[in-house]
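Only one protein chain is missing from this complex, and each of the others stays in its spot.
Coming up: chain A.
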Amino acid sequence: MRKSGLADRSFDTINVLLLIVISLICILPFLQIVAGSFATQQELMEKKFVLIPEVYSLDAYRFIFSDITIPKSMMISVFITVCGTIINLVLTSITAFALARRGLRGRRFIMFLIVFTLLFDGGMIPAYLVVKELGLINTYWAVMIPNAISAFNLILMRNFFMSLPEELFESAKIDGCNDLKTFIQIVIPLSMASMATFMLFYAVNHWNNFMMPFLYLNSPDMWPVQIWLRQIIIMATADFGDFGASIEIPSQSLRMATIVVATLPILLVYPFIQKHFVKGVMIGSVKG
């Protein structure tokens, strides 16, 4: 008995130590970047690894915000994220609600159509041509509308709506509610927690999206922050020669500061939404 207790304790100790190491691996690279963004160029050159800079310097940030480009691109990212997320939430929730209710004819067929889009897609070029034919290139619609509904989120949300008790809808009907009223006054308030999760997922997707603006927004005036981040960090790297030599190579701390700026909104909301999303991931995917 004592022997198994010892084995147990050493198991726990090793497990906890390993998990601490894994946590550090997850967070240290980013912490180093945050710290480096506040360090002076000189300290970075001398010490290389800086977790707590000796001299705090806001030079990199001052440089970023001395020019309109990055602040403007952040405003654009905010705009795309807010508008895109609203479109996502409205369209996903009303479609999911309609498909969850028995009154809708042909809902099995529509569900099949939606599930099938998860299995097969036309690929990048036909999608690009559709956006182009609709005249959406170089408009912000192009980065919001082609992603208006995620089939996966739609399925999860529908499962959630279907798990609401049928009596709820019946009693609403007896009280004289039509489906619109039921949806707005009863279903939405009941699903605030899961709505918040979907809102987070959609918002993070919009904020982090690189491909859509890269494909559909040709004018640098319209670029969100992710594309500028690429310009500053990757295009200006001098490790290889084939990219634009005309771009000035920014200092390490400037690159680091740009990364921090581009992740700032997510880091700001993360603590608030953290407790919700675990539940959200599991909505509809694991029963019981």
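The definition used in the following text is that a residue touches a chain if its C-beta (ideal position, glycine included) is under 8 Å from a C-beta of that chain, and two chains touch if they have at least 3 such contacts; residues count from 1.
Everything below uses one rule, namely that contacts and distances are computed from a predicted model.
What protein name does the UniProt record of the undisplayed chain give, "Iron-sulfur cluster-binding protein", "Hydrogenase nickel incorporation protein HypB", "Protein-disulfide isomerase" or "Putative permease"?
Hidden chain, UniProt protein name: "Putative permease".
Of A:82, A:124 or A:168, which sits in contact with the chain we cannot see?
Checking the options A:82, A:124 or A:168, the one contacting the hidden chain is A:124.
Touching the absent chain: which residues on chain A qualify?
Within chain A, the residues touching the omitted chain are 4, 7-8, 11-12, 15-16, 18-20, 22-23, 25-27, 29-30, 32-33, 36, 44-45, 48-49, 91-92, 94-95, 97-99, 101, 103-105, 107, 110, 113-115, 117, 119-130, 134, 145-146, 148-149, 151, 154, 178-180, 183, 204, 207-211, 215, 226-227, 229-230, 233-234, 237-243, 252, 255-256, 258-259, 262-263, 266, 270, 274, 278, 281-282, 285-286, 288.
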